[in-house]
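A single protein chain has been removed from this complex, and every other one stays in its place.
To keep things simple, chains are lettered A, B and C as they appear, and every chain counts its residues starting from 1.
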Amino acid sequence: MTDLTQFLPDIAWSSVAPEIAMTVAVVVLLLMTVAGRRRMWVATPMGLAIAGVGVALLVVESTSPADPSLPGLLAIVAGVALVALTFGLAGVPRALHAWIAGLGAGAALVLTAWQIFDVAWTGSLFAASTTMEGSVAMDGLAIFTRITVYLSTLLVLPIGFAYVRDRNIHRPEFEPLLLLSAVGMALLGAANDVITLFIALEVLSIALYVLTGSARRDRRSQEAAVKYFVLGAVASAILLYGFALSYIATGSLELPGIALGMADPGSPLRLLAVSMVLVLVGVGFKVALVPFQLWVPDVYEGAPTNVTAFMGAATKAAGFAAMLRLFVVAWAPLADLWVPIVAVLAGLSMAYGAWAALVQDDVKRLLAYSAVAHAGYATIGIVSLSDAGLSATMWYLFTYAITSITALGGIIAIERRNHRAVSISDLNGLGRTSPALAAVMSLALLSLAGIPPTLGFEGKLGVFTAGMLSGLTWLVVLGVVTSVVSAFYYLRLMGAMFLTDPAPDAPVPAYSHGWNAGVTVAAGLIVYLGLQPSILLDLAERAAVLAR
Amino acid sequence: MTSLDIVFILVAVVTGGAAVMTVTSRNLVHAALFLGVTLAGIGATFLLLAADFVAMVQVVVYLGAITVLFLFGLMLTRAPIGRETLDSRNRPMAMVVSAALFGILVVLIVRAFGSNQFPATEPISSSVADLGMAIFSTWVFPFEVVSMMLLAALVGAVLLARRQSGDSGTETRVTPIREALDDSTEELDRAPAELGSGGER
Amino acid sequence: MLADYLPVLLLFVVAFGFVAASLGVSALVGPRRPNPSKLSAYECGNEPLAQVKGTRFSVKFYLVAMMFLIFDIETVFVYPWAITTADLGWFGFGQMALFLGLLGVAFVYEIGRGGLTWD
Partner (left out) sequence: MESTLVSWWSGFWPGLFTALLTFLVFLLTTALLIWAERRIVGLMQDRLGPNRVGPLGVLQTLVDGAKMFFKEDFTPGMVERVLFTVAPMLAVVVSLMTVAVIPVGGEVTMFGQTFTLVTADLAVGVLWLLAMGSLHVYAVFLAGWSSQSPYPLMGAVRATAQMISYEIAQGLAVAAVILYTGSLRVSDIVAFQATDSGLFPGAPNWLFLPLFPAFAVFVVGMVAETQRPPFDLAEAEEELVAGFHTEYSGMRFGMFMLSEFMGVVIQSAIVVTLFFGGPNGPVFGPGWLQGLLPVVWFLAKTSVFIVFFVLLRGAEPRMRYDKLMNLGWKIMIPVALVWVVVQAAILEVDRQWDGWTDGRMPALVGLGIVLLALAVTPMLRRDPTERTEAARSVARDLGPRRLPEKDDPAVQADTTPDTGRGDAPHTPPGPEHDHEEVGV
């Protein structure tokens, strides 16, 4: 007989509550796909089970009837909503799937908010803690990454729904993979040891590789998937090699432990430097810093556009979260070494992205190069090595996510009607034929260029300020210069929309309810947060707390 | 030189040689088989490091499953079963890069630990029970995430391997999206009858 | 621990010696009379038609290998758990149930989507 004083590691499921919600959605989606027309037989018991868990949480967690447990309430609502949706959308399985995925992402977003106010927020600040035996960080970075990732998911789902349907590339695997990828991203932002970090990275990567190639008949999509996969696999391997070396050198797999080991004067610095370089290559690939950006244009161009939007927005946020955590927490003792290197990479990315985008004709490729430039801007916050820089990066990534989803949303509308890749000439005269779409696109482009009073301006302001405060004047100057350069090609797109005549046979862009809703929300956020950034900016500033 | 060293050198030479053959072999199946030898060599190295559970796992998973997956993957494709060259012009460049990386790592690792050897005590107990306790205490969360990763991999494999209705893509030029529209719609809940419209040949 | 493997090595030597000796002796004493039909592929007496190069197999085999890989990894995780389950108690049981549950969903999904339906 064993000692029954139970073996209980430090497990706090609340720290990954949003991910649990997403995973449950994935499971429901997969099972409903299998069930086919008998999906009620899956939805009803699953809905009841979810609601039952909610009731149990209410009973166990609520301190008083006046203060009910939010996850409990949410679970009950979600369970009921699941059954109701299955009833209501019985004839349109695709819409049902999208709605359930949206339900999962929405629940995840609500749970993130709950985490902020009920779990992570003490007084005026985030409290940083770790749980799951040190595997998961519960801090500002983790939670802010969740906001960006889940919001992106929630926006991309409706925007892309009609698009994949029209292109006839919708598969029932689509939503589960999207959600799994989002879970991987959120966990990447929360991972506090290199094993969790790596596995989360693989979850998101595997799902994205497949999503990129989900247009099975489109050779570009297939090519993009293979390129992304091969290069991504190599990058993952290099990252892993870096982790292995840092483990050799420090004897720790947990990020704070690596930092501790590094601070030890006897640690083999050269080895650590090499491991740092290898890790930089690995994460640099994921966030597309020059010179690891080779995959970006082809993958952005080849992937279905809604996947591109998701990838551009959410992967970047998650990748930068991992980069932040790795460099600011684990490799902090070697800051003297990596800050110059990463700063140069940031500068190169801004310059190369801006320069290469100038000569692009395909709008998706153009936005891909602009994504490289934006990765450079976001990196300024990291190399600032300050709390201000940290929050500036998080905030920048948020603004970029919303903006790029809006921009690619506009392309989706054109592409749906055009049935082919969108070139700049396809935008000709859009201001006359579809003024609303042109307005939204222009808004997104202005935001990407960083023109006040848009969201993008707020983001750039944050990183440039942080850079200046940390004395990285040359980088900030370079950033401003490249911003001006990039404004040129964004304005070129706008010029095409408003200053040229439409082609006589120019097709009318296609909209759908989901697209309308998603793009309206995204554009609204660009305007509203551009004027009133304080709500989330405050959060980002206070979230500059890392579990160490 | 102890007997262990000699065995290790033998294993290392075989592993390294097989690894070189993996990347230089012009026949894909041979490359996969050399990869198998490499992985087996790594398993033997684990064994020499007294990690016998890991060694067996290495054989079961890497040799037993992953290489077999490669081989099946090769059987799936039309061209490269025979002698096909898979060369790209980047070969010299790749050789330079890998040689440089190898050199740097060797120098650094030897420098980092060259003089101070690890105490040659009995290898730290790597019993399976300890491993189990480690997985289910310190690493329990990544362990759960692994299941998510496997789920993603399998769902992805289904998406990629599942045949769409109609003829599979034979077009070679860049396909505008319009052509992708020509597929007949695949119903979400169609019975999986048309699934494996591929015979064995 | 390594000493445990010495007999295994010896067994390998014995087995290998046996096999090599058998094949060697057979090669020495056996006749050698090649002719064209011996040298060609066996196709039940027909002229060899099919080319192996270019033979493609059903993607099902690939899916089987993929499933095998995933369940192999699962099995590998089950073993350490099985050894320690007495110490881990219900906690370990719950964790493993969760793990197997998610993989079970993957399994049901693949089966349900016909990934292993042979025809």
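Note that contacts are C-beta pairs under 8 Å (C-beta built on N, C-alpha and C of every residue); 3 or more make two chains touch, one makes a residue touch a chain.
Quick caveat, the model's predicted, so the values are computed rather than measured.
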Chain not shown: contacting residue from B:63, B:112 or B:161 = B:63
Inquiry  = Considering the whole complex, not just the chains shown, which residues of chain C touch the missing one?
reply    = 1-8, 10-16, 18-20, 22-23, 25-27, 29-35, 37-45, 48, 50, 52, 55, 57, 61, 64-65, 67-68, 71-72, 75, 78-79, 82-83, 85-86, 89-90, 93, 96-97, 100, 104, 107, 111, 116-119
Residues of chain B (touch criterion as defined above) contacting the omitted chain = 2-5, 29, 33, 36, 52-53, 56-57, 59-60, 63-65, 68, 71-72, 75, 120, 127-128, 200
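Simple rule for what comes next: only the chains that are shown with their structure count from here on.
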Task = Calculate how many whole Å lie between the centre of chain B and the centre of chain C, each centre taken as the average of the chain's C-alpha atoms.
result = 15
Message = For chain C, give me the residues that contact two or more of the other chains.
response = 87-88, 91-92, 102, 105-106, 109, 112-113
Message = Residues of chain A that contact two or more other chains, please.
response = 7, 9, 23, 30, 33
Ask   = What residues of chain C sit close enough to touch chain A in their complex?
value = 86-92, 102, 105-106, 108-109, 111-113
Request  = Using the touch rule from the top, collect the residues of chain A that touch chain C in their complex.
outcome  = 2, 4, 6-9, 23, 27, 30-31, 33-35
Key: chain A - residues contacting chain B, complex   = 7, 9, 11, 16, 23, 26, 30, 33, 36-37, 39, 93-94, 97, 132-136, 166-169, 171-174, 176-177, 180-181, 183-184, 187, 193, 195-196, 199-200, 202-203, 206-207, 209-210, 213-220, 222, 245, 248-249, 268, 270-271, 274, 415, 418-421
